[in-house]
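Shown here: the complex without one of its protein chains, the others still in place.
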Amino acid sequence: MKVSRRSFLKISGAAITAGGLSLSLEQEKACAKTTKICFAKETVTICPYCAVGCGIIVQTRHGRVVNTEGDPDHPVNQGSLCSKGSSLYQITHHNKNRLTRPLYRAPGSSRWEEKSWDWVMDKIANNIKKTRDATFMERNILGQIVNRTEGIASVGSAAMDNEECYVYQKLLRSLGLVYIEHQARI
Amino acid sequence: MTNHWIDLRNSDCIMIMGSNAAENHPISFKWITKAMERGATLISVDPRFTRTSAKADIYAPLRSGTDIAFLGGMVKYILDKNLYFEEYTREYTNASFLINPGFKLPAENCGVFSGLKGTMTREGYINGKYDKTTWSFQKNPDGTPRKDKTLQHPDCVFQLLKKHFSRYSLDMVSDITGTPKDRLEQIYRAYSATGKPEKSGTVMYAMGWTQHTVGVQNIRTMAIIQLLLGNMGVAGGGVNALRGESNVQGSTDHCLLFHILPGYLKAPRASQPTLQSYNEKNTPETSDPMSANWWGNYPKYSASLMRAHYGLNTNLEEAYSYTPKLDDGKNYSWLTIFDEMYKGTIKGFFAWGQNPACSGANAGKIRQGLARLDWLVNVNIFDNETGSFWNGPGMEPKEIETEVFMLPCAASFEKEGSITNSGRWMQWRYKATEPPGEARPDGEIITGLFYRLKALYEEKGGKLPEAVTKLTWDYGFKLPGDKIRSFDAHFVAKEINGYFLKDVQIKGKLYKKGTLVPGFAYLQDDGSTSSVNWLYCNSYTEEGNMAARRDTSDPSGIGLYPRWSWCWPLNRRVLYNRASVDKDGQPWAMKKPVIWWSSETGWNGDVPDGGWKPLSAGSESRYPFIMKPDGYARIFGPGLTDGPFPEHYEPLECPVEKNLMSKQLVNPVIKRWDKEGVPDLDLRATFDSRYPIVCTTYRVSEHWQTGVMTRWQPWLLELQPEMFVEMSHDLADIRGIRNGDKVTVKSVRGEVAAVAIVTSRFKPFQISRNTTHQVGIPWHYGWRQPDPEKKEMRSANLLTPNIGDPNTMIPESKAFMVDVVKGGAK
Amino acid sequence: MNNRAKTSGHELIEVTNTFERLVHWLFAVSCILLFITGFGLMFQTLNMIAGFFGGYYPMKYVHNISGLVFVASGLFAVIVWFKEGTKFTVNDIEWLSRAGGYLWANRIVPESGRFNAGQKLYYLLKSVTWILMSITGLIIWFPFLFSRVMVSNSYWLHALGVAVLAGSVIIHIFLGTFGNPGSVQSMLGGKCTRAWVRLQHGRWLREYDSKQK
Partner (left out) sequence: MNEKAMLVDVSNCTGCRGCQVACKSWNALPAEQTRNHGSYQNPQGLSPYTYTLIRFQEVDDGRGGVKWLFRNDKCFHCTDPGCMKACPVPGCIFKTPEGAVVIDPEKCIGCRYCYYTCPFNIPQYDEQTEKMSKCTLCHDRVANGLIPACAKTCPTGAILFGNREDMINKAYSRAQELGGTASVYGDRFLGGTHVMYVLTEPPGVYAKLPENPQISTGLVLWKEVLKPLSIASLIGGIGACFLYYIIKGPKRPEFEEGDKSGE
């Protein structure tokens, strides 16, 4: 069986390297003219905005994004994208406004401090435990077993992957949170 | 969406109401355009003339918050003119069911249904609650519902429906909605033409319907229309909620919501101390052998979820005991969270990938609430108004004792995982690049927190430590010392699908311990299977990761693409598809069949809603609406808090003194936070000369939600750089405002600076022969970007009221009262 | 300085002053540069001109800067020769009717003053085209200060100026050099022989001699 580039993608189920979006050999030759996506690695993703779920191709070279555009194979968008989807390039590492380090703001402080992950994660975990232990209710006023805390709440996140949503609620419910809400409510 | 995006192309009439698909779901127009090229009619109903309206064949304006009146008129039109799909209505809906003779309609009961208990005020009842005893079906001696298939019995749903909507005359509807009568008729005629078996009509709605105090009933009215016209389950039909965030469908399926657990299982209540009592309470029963009553499988799904959470570390009951219980009757939703936060009972808060300081109704109250927290964890890819609230306008950092953590996370293409689109397609995304700097995928942050908490509880103990320490969490390769630092989405995806936890023999086939469950029909209630979410069972099987499939073939010919990604449930692309065929299993619409029966090959086409034979097979068959206990779609819906039929009530804040339909002004069962004479942040100003203009909020194509991602992107900011308010020329003349002027929009709760767009796309409404003006504002803006140095809070939600729909508690951000004045704020 | 220089055999008479010559040459050099670069900009086939200037971009600047010199020196030229250049006499008509004796057989033409009628005509032509080329040139250079109609019309007007000037400048150069030997001296040092002056500007010579007495 001849394995075309796209069917290979189906088989491997992973991103692979290819010469631009062009298909025939003749065009490969012409590809020398375009430098931007020539020999870039293509990774398929789904648009992070609305829930139409359009396919997007992210083209990278040496780990840097060189271009993003609609996935022509995707049956819903067939390569097209709206203004937001077309702008995906600007939320990549090229955007200097991206948050890149954990920030901490101490009580009463008027500035952010950059902290290490270990520091913030330890502090957050301790905060959670402190608040949970202080507000944990084994029974409610009626004496029914409830095993919950009303001292902590969570909102978000409809932008996370399914797998992350699941483990997030798993963690929150194991802690006894009942105030769990997200974008679907508003 | 009951159907999916591509299916729009199969429709003969597309009604876009309560959404603005051209702007907020632009790619949907690829398929709408295709339908229109085939000759479909596009209808746009919206308070303002949008980019959707610009493409519509028929446009009708309506005053925000009057959708039930508008659609109620259509129900009347369909019934008066006998345009309903008779066989479908009779056989597939509960139109033939007989209702308790004690049941009273609002017309004969002061504007409310029978059974209401509440406080009577001059606006009618407030803070009411229905006793639903009279909203019941009459039963036959064998326990099945009593039916009159002639639909003539005065107690039958059909006749009650007719009686109820007889009040929604063209004149009445036009007086309430402000829509010209000829336009109403034009739309009713066009849409009800889809009642023919071979025709299908679809509706696309979004927050324009949900963000109301009658949100659920808005959708119910349309569902009734769709059932009457036989548009459910068919290609080009359905009731299609256009979901606004990439994975709001998946995050809802996995239930990041207080009232449900993954798979739409009910959150346990305090009155259900054991798993057994929980299952008993939540498992519906049916006496009709032909009703599939799918929720009868509830105990299998709950047991499998408990196993997914705690694995074999606990038994099922123990796992259930660790799951937090809600107090019976209490609501723990969004508005409550921020009310409790404002009152100071909530100490710690996660705003994980969400920006409530801009997105929550009555955002002023939310911002005050944030300042009363002990700690706040904000995870995002950009700085935002929630994480930086302490530094925002009107805030004094020195006085705010909240500890704030702002954690950088990876963007969608910087990690691997699946998301579910509005059409329920679960699609796998791959990692293209590393996150910038030290940013990490959310999954890794969550995993990191879990292992720290587990260690803390193991070392130091605390309250109910087992709930945390016994949790299973094997989602990556283990480092020495059993530490798992990485987060591998495939491990989680497999857990979501579910495993056999021991060797199980099903229908003569042995499934070995540790293999993936092939589908939810295999799940067990004895703890021998695990599965997070029964709806996703079949998504990651021994055959591989179904969500990652990329086969572009479409053997169906109607755009189902069955081997592209995966769709819940069981890769079924059109829900309720058993209603798309007659009792012999032949499609109503032969040209666009979703499924069809053949005695040789069985069901063909899409994955049917259960593999039973067609209805004519009698006891070997099942009714098509398998999720309902009786198997029939509900025109009469006794499950809702605010009435089995929809009834028009005004928004909490409205420009009229009286509801023209009845003496009941607003929905009687909504939870009112405002208290007369109590000045706090929960304010309301209805029919108030200070706030005479109706206001609605919305989004534009170029930004997304609170703009937390898009406002930081120069290309998008270039397109829509500033907060604006759209208004008619008439209103602008009255207020002395010219196009492009700086103006202030004020409600009783706050004020926002904006640029005026004076446009003929807005026109004043004639409401009960009075001129009523309406303005509209987008809710994409805040203060953090652009122009952070101005420290000007430009969030539309500073104005919106904190009042929710009684069923969903979704705030009424779409209809409230404001004033607009020239000049900047303050 | 004595006007009667007798040292070199021929008597030389100073016919132009230093300022006039300076103006002339500034004007002339800018004009020639403008011609060369202008032709380079008008004819893509003459791209060797751009090659000579190091490319089109520098050539554009040479054209623009030369243009400035052209505008400034042209202004002086117009002023300096205004009186003599615009004063036409009966003689001049006679001179013109005989085409200055250049084209027809008879070379007997009325005696000219310091400027003959041809030169006066040339002065006028230069003045008009100077105005035209300066204005259109500046508009083309700074188009954003003007209306679109003005700019787009400036292009062809500028070209019109070139068409008019190209031939006339060539003739001017020819007449000042090969066509009238000895003339070039009037712009190089400014001193011409008495014989030349008598031939070309007889009337002026008589006035000159009478002034010397």
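Just so it is clear, A, B and C label the chains in written order, and each chain counts residues from 1 on its own.
Going forward, a contact is a pair of C-beta atoms (placed from the backbone, for glycine too) under 8 Å apart; a residue touches a chain by one contact, two chains touch by 3 or more.
Here the structure is a predicted model, which means the values were calculated and not measured.
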| item | value |
| --- | --- |
| Touching partners, among the displayed chains, of the absent chain | A, B, C |
| Given A:82, A:153, A:167 or A:184, the one touching the chain that is not displayed | A:82 |
| Contact with the hidden chain (one of C:91, C:127 or C:193) | C:193 |
| Residue in contact with the excluded chain [from B:273, B:692 or B:714] | B:714 |
| Residues from subunit A at the interface with the omitted partner, ascending | 20-24, 26-27, 30-31, 33-34, 36, 67-70, 72, 77, 79-87, 89-90 |
| Interface with the unshown chain - residue positions in subunit C | 6-11, 39, 41-45, 47, 50, 56-57, 59-60, 101-102, 107, 140, 143-144, 148, 151-153, 155-156, 159-160, 162-171, 174-175, 178-182, 193-200 |
| Positions on subunit B where the hidden chain makes contact | 22-23, 26-27, 29-30, 33, 49, 51-55, 59, 700-702, 714-722, 724, 739-741, 755-761 |
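What we mean here is this: only the chains that are shown with their structure count from here on.
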| item | value |
| --- | --- |
| Inter-centroid spacing, subunit C versus subunit A (mean Cα positions, whole Å) | 75 |
| Distance between the centres, which are taken as Cα means, of subunit B and subunit A, whole angstrom | 22 |
| Touching residues on subunit A, where the partner in the complex is subunit B | 6, 9-10, 13-15, 41, 43-56, 58, 60, 63-65, 73-78, 80-85, 87-88, 90-93, 95, 97-110, 112, 117, 120-129, 131-136, 138, 140, 142, 144-186 |
